[in-house]
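For this depiction, one protein chain was excluded, whereas all remaining protein chains were kept in their positions.
Chain nomenclature is as follows: A and B, assigned in order of appearance, with residue numbering initiated at 1 for each chain independently.
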Amino acid sequence: MKKSLIALAVLASCGAAMAQSSVTLYGMADVWVGRTKADASIGGVSTSASTSVLESGGFNTSRLGFKGSEDLGGGLKANFNLEAALAMDTGTNGGLSFNRQSWVGLSGGFGEVQLGKPWTPYDDTRAMANDTFNANFAASWTTWQFYEDNPNNTIRYNTPNFGGFSGALAYSLGEDRAASPTNSSSSLTSFSLNYANGPIVAGFAHQNQKVESGVAGILASFDSTGVLTGLATTGKTTYNLLNGSYDFGFLKLVGGVNQVKVSPDGFADVKANEWNLGVDVPVGAGFDVGVGLARSKTESSGVDLTTATGFSIGAKYTLSKRTFLYAAFNRTKIEDETTPGDEAKSTLFGLGIQHNF
Amino acid sequence: MKKSLIALAVLASCGAAMAQSSVTLYGMADVWVGRTKADASIGGVSTSASTSVLESGGFNTSRLGFKGSEDLGGGLKANFNLEAALAMDTGTNGGLSFNRQSWVGLSGGFGEVQLGKPWTPYDDTRAMANDTFNANFAASWTTWQFYEDNPNNTIRYNTPNFGGFSGALAYSLGEDRAASPTNSSSSLTSFSLNYANGPIVAGFAHQNQKVESGVAGILASFDSTGVLTGLATTGKTTYNLLNGSYDFGFLKLVGGVNQVKVSPDGFADVKANEWNLGVDVPVGAGFDVGVGLARSKTESSGVDLTTATGFSIGAKYTLSKRTFLYAAFNRTKIEDETTPGDEAKSTLFGLGIQHNF
Partner (left out) sequence: MKKSLIALAVLASCGAAMAQSSVTLYGMADVWVGRTKADASIGGVSTSASTSVLESGGFNTSRLGFKGSEDLGGGLKANFNLEAALAMDTGTNGGLSFNRQSWVGLSGGFGEVQLGKPWTPYDDTRAMANDTFNANFAASWTTWQFYEDNPNNTIRYNTPNFGGFSGALAYSLGEDRAASPTNSSSSLTSFSLNYANGPIVAGFAHQNQKVESGVAGILASFDSTGVLTGLATTGKTTYNLLNGSYDFGFLKLVGGVNQVKVSPDGFADVKANEWNLGVDVPVGAGFDVGVGLARSKTESSGVDLTTATGFSIGAKYTLSKRTFLYAAFNRTKIEDETTPGDEAKSTLFGLGIQHNF
């Protein structure tokens, strides 16, 4: 996302004597128009429904943010970031909150500390490299499962960059255990080791989410297509992710593997083995095309539960560094391995615009 | 509304090399203090209640907005607008959302396309010319009925300006049909043809709102004063509006006629025939006075249901281009034509200030 440097940059360029000001207001407005279709076949009965839609965030989630950085001297900086997701189609009905990022911290030679609600290292590494431009309509984002991102009450440390290598570590305090099983209800540990240098981007990340007590719970039972839906009172979920990309110039190869283990106390573990693979190609004259494939297979006690398979293809037409048009197609199928023949398919096709400010 | 050009203007004036920045933060703070009174006479029993109030948005709805425009070259521009209504009296208790405008799009020689939640062409033409400064306390705004503005999921096209003529067309996808009968529950088509040149402003607009299925519904039955309140599951509402103003310099004549037809499936149609007429006069020394009259008569199957009549008078004292004080008076009466003698009257008187930033 591009930034609209409001005060700091302006002050610098004007050479004024006000060293103090510095808030950057930035954002992204992404809207698409298209059609979504849901097909299902359960117990031999087929259903199909489609809708024309205008939605927010086809390529990336629309957002509005405020951030700033203050030079404290000696290489030390104070930093903050407040970033809200926008639903452009409804005017963010339900109310603006800084649900994407909300933190303050210090950075310097030692790295960076962030306190509040930053992304976890796993979140960031997961968002670093995915098929089909890493867009929201990419096969990986619609196929991979069980993901609860963006916890509250988090302390995060980022190492400095060592010749392309960087690491991060975060701990989220499970202080709101009586809450519903979302952002605050569980303690969480996450770390990553990433490498970015020239054409190479690569990363490994681990995340461990523990639901310790109370009303909160984790997924433990299954719906008609084998998707986990039920709740155990306690348990944990572990993620291990390896992904990356290599930019050959004439094409960019992107891929990743992810393993998720859900361990609800009193139920058998459920594992998901997931991968995605994509190619993004600059076709020329501002056009880029990306395609991707992704799969997620779940199993429990050696019995296959579900297989989700996604395919996506997208095209991007650049109008400026801040603005582009896009076309998106995604088809994702979930097969119920315990009842052969039962499956659900979702299809989307859309045309959109993204503007960064 | 005036705009506080933050980055773009500043960068231009500083001659800096940062062509990229451009977010305009703008808004309006409008608060009034006064008294509201509700009188009713139902079945020969009269009631009366009055309250002293401090309210937001007496003249125009208070708001906070972010917008920007990026020059893409060749006359093409990328544009966005996020605009939230403010309730200054409660601190916008309930939460800020971009419920007034939330869209992104492109403009150029071909006109302009907006995607998201723009106003409809009918909304804009309706807001273009009304009695008593087109203020929120104008007779037309308190007397005319059945209006659900500002739909979600909207695609809008604005023509270029042809010698004062401009047109607009919008379609809102009824994608959220299970929602309550508000912004998203119905598909909507709207278009307008407007003319603005020198002293003349004139416009025609049509809007057609269709509730196709589900929980959503439209008005179909009546309260004790004959006002529509009940719900049919499906149906449609059609609006046709003609309004305009002529500025003679020493006074401005404003007026409009509107016809609304509510067609709930399984119920008889209800029609409202509405007009308003106003005169705004610059009295001199920063003072302007506006007066207005408005009427809305409803009928169904040839039987009169209600007659609403409003009178308003307001005065404006200009402190600057961005700030003015105002006095407001409005009395609106609704008579139940099916039960002669039954009526409800509401009166307001207030003094306020509006500041634009």
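Note that in this section a residue touches a chain if its C-beta (ideal position, glycine included) is under 8 Å from a C-beta of that chain, and two chains touch if they have at least 3 such contacts.
Worth saying up front: this structure is predicted, and the values here are computed from it rather than measured.
Within the whole complex, the absent chain has one touching residue among A:99, A:208, A:259 or A:273, and that is A:99.
Of the listed positions B:75, B:95 or B:160, the one in contact with the omitted chain in the full complex is B:95. When the whole complex is considered, the residue among B:169, B:196, B:279 or B:353 that touches the unshown chain is B:353. From the options A:57, A:116, A:278 or A:292, the residue with contact to the chain not on display is A:116. From the set B:30, B:124 or B:280, the residue in touch with the chain omitted from the display is B:30, counting the whole complex.
In the full complex, chain A touches the hidden chain at residues 6-7, 10-11, 14, 16-18, 20-23, 25, 66, 68, 70, 72-73, 76, 78-80, 82, 84, 94-106, 115-117, 152-155, 173, 175, 183-184. Interface residues of chain B facing the missing partner chain: 2, 4-6, 9-10, 13-14, 25-27, 29-33, 51-56, 64, 86-97, 319-323, 353-355, 357.
One rule holds in what follows: only the chains that are shown with their structure count from here on.
Chain A and chain B, compared by their mean Cα positions, are separated by 39 Å.
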